[in-house]
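A short worksheet on the structure shown next.
A protein chain is absent from this complex, but the other protein chains hold their places.
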Amino acid sequence: MLDKLKHITTFIFDVDGVLTDGNILVTENGEQWRTFNTKDGYAMQLAIKKGYNICVISGGTSQGILKRLNGLGINDIFLGIHHKKNIFDTYIKTKHLQPKEIVFVGDDVPDLAPMLQVGLAVCPADAVQEIKEISHYISPYKGGAGVARDIIEKILKIQDKWLDNNPDAGDGGKF
Amino acid sequence: MLDKLKHITTFIFDVDGVLTDGNILVTENGEQWRTFNTKDGYAMQLAIKKGYNICVISGGTSQGILKRLNGLGINDIFLGIHHKKNIFDTYIKTKHLQPKEIVFVGDDVPDLAPMLQVGLAVCPADAVQEIKEISHYISPYKGGAGVARDIIEKILKIQDKWLDNNPDAGDGGKF
Amino acid sequence: MLDKLKHITTFIFDVDGVLTDGNILVTENGEQWRTFNTKDGYAMQLAIKKGYNICVISGGTSQGILKRLNGLGINDIFLGIHHKKNIFDTYIKTKHLQPKEIVFVGDDVPDLAPMLQVGLAVCPADAVQEIKEISHYISPYKGGAGVARDIIEKILKIQDKWLDNNPDAGDGGKF
Partner (left out) sequence: MLDKLKHITTFIFDVDGVLTDGNILVTENGEQWRTFNTKDGYAMQLAIKKGYNICVISGGTSQGILKRLNGLGINDIFLGIHHKKNIFDTYIKTKHLQPKEIVFVGDDVPDLAPMLQVGLAVCPADAVQEIKEISHYISPYKGGAGVARDIIEKILKIQDKWLDNNPDAGDGGKF
């Protein structure tokens, strides 16, 4: 596990159940609003600043996802994706990435195929059984409750990129 | 119980306290917004694709319910229903359904009468006492936290319809 | 306690922390949206139909509170009330109520004065210490999670008004 953490350059996240708790607030006209976590957000914006790739692949299509993630500095965002393996293959080819460089964080069946391809498969504590069984690391945090923060912090710390021993170093505000 | 699962062709769900946690967010102009679960949604759209009937009967009237469920491929939706037994009787007659084909998932007193008529009565872990007493199966999941996923997955698995041993088979995206 | 339940004709509820979990969702333009519970709602509309008085006294001023409660059939609603004792005194005088007829459900310091005046003072499991100390009954349910349902159901059952042994009797839909 420790060895796997050292090679990571790229984070790929599912949205529902990973960056959120899996709940969707549906408005009267059918918009789907999601709830994001600021501790996750702090870690994500810091990882971007430190030069890591962050990619998000979701079956959802709401503009709210895009706006939230853009605000954190994330631009590799693929929404409305029903077959995640295809877009995953295209992404790693375009970026010239090796499997051992990639951590994929997913929680449900549509995440299964790409999670089988990466060096480090991670899931939240409340992922479905099929995903838990193939994950290298099951975070103690649930979806939307810090699983992204947990894995980013672990990787940046082992690579000496977390705060650089300077409390203000990563201080880019919360999101 | 296992035998009951084998005959199911039709899922009937209450909304508040079953597909949601029973909470309603009330806007300043009185709209009632509900929160739905993506793990439930994944199972519901898969069941529809596999040919099962999914019917929803709710006392609520919000258009948000309709839009969310339509998005999952569900069209048999009855809102603003105060006497669920009547609409239930009409529905099973129109669809030529036998009681043993039907699972009804409810959590509160208005669900009692139709739940007494079906082959398999199911409730979430936080249903009221009157409903727990007449349920054949009390899910370990609370309303809005996976009770629909739990019962759909159980039935599709026992009927060999869950993912067909192909991780991508049910990959219709999350909702 | 059982004896106290028998004399109740009138329910008075605080809103924040009693009919809700105490949280307020603040919109970009400063509106305050609250989340209500459908199991509470079922009990409240039933109590109204059975002829009980339900009165709500809140420091909040949002129209959402009014619209939600009106939808349940509740019309004795006092919002923006900073000194609850005054409006409480006026209400019981106008309605010619005796203290022993009244249950007041509150959770925080502004509820203290009227709770000291009623026959039955009730609070949710997560009320503040000052309120717990003067309550006759501390519900096992938290605010917004069924405390109103709990006390209404207890009182209607002991007075033989809960469902009349007819599952459809109270079936006025959920709210």
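Quick notes on this one:
To keep things simple, chains are lettered A, B and C as they appear, and every chain counts its residues starting from 1.
The rule is short, and it goes like this: a residue touches a chain if its C-beta (ideal position, glycine included) is under 8 Å from a C-beta of that chain, and two chains touch if they have at least 3 such contacts.
On a predicted model such as this, the values are computed, not experimentally measured, just so you know.
Every shown chain that the unseen chain touches in the whole complex is listed here: A, C.
Contact with the omitted chain, checked across C:Ile48, C:Ile77 or C:Val128, is made by C:Val128. Per the touch definition above, the residue from C:Leu112, C:Ala125, C:Ile138 or C:Ile158 contacting the chain not shown is C:Leu112. Touching the chain that is not shown, out of A:Thr9, A:Ser62 or A:Gln117: A:Ser62 (per the contact rule at the top). Those residues of chain C that touch the chain absent from the view are 16-17, 22-30, 32, 58-60, 80-85, 108-110, 112-113, 116, 128, 130. For chain A, the residues in touch with the chain missing from this view are 25, 27, 31, 33-39, 41-42, 62-65, 67-68, 71, 144, 163, 167-168, 170-175.
Rule of thumb we're sticking to: only the chains that are shown with their structure count from here on.
Interchain contacts link the chains end to end along an open line, per the touch definition above.
In the Cα superposition of chain A onto chain B, the rotation angle, rounded to steps of 5, is 90 degrees.
Overall, the chain located most centrally, as judged by its C-alpha mean against the mean of all protein C-alpha atoms, is B. Averaged Cα coordinates give chain A a centre that lies 43 Å from the centre of chain C.
Taken residue by residue, chain C touches two or more other chains at no position, since every residue touches fewer.
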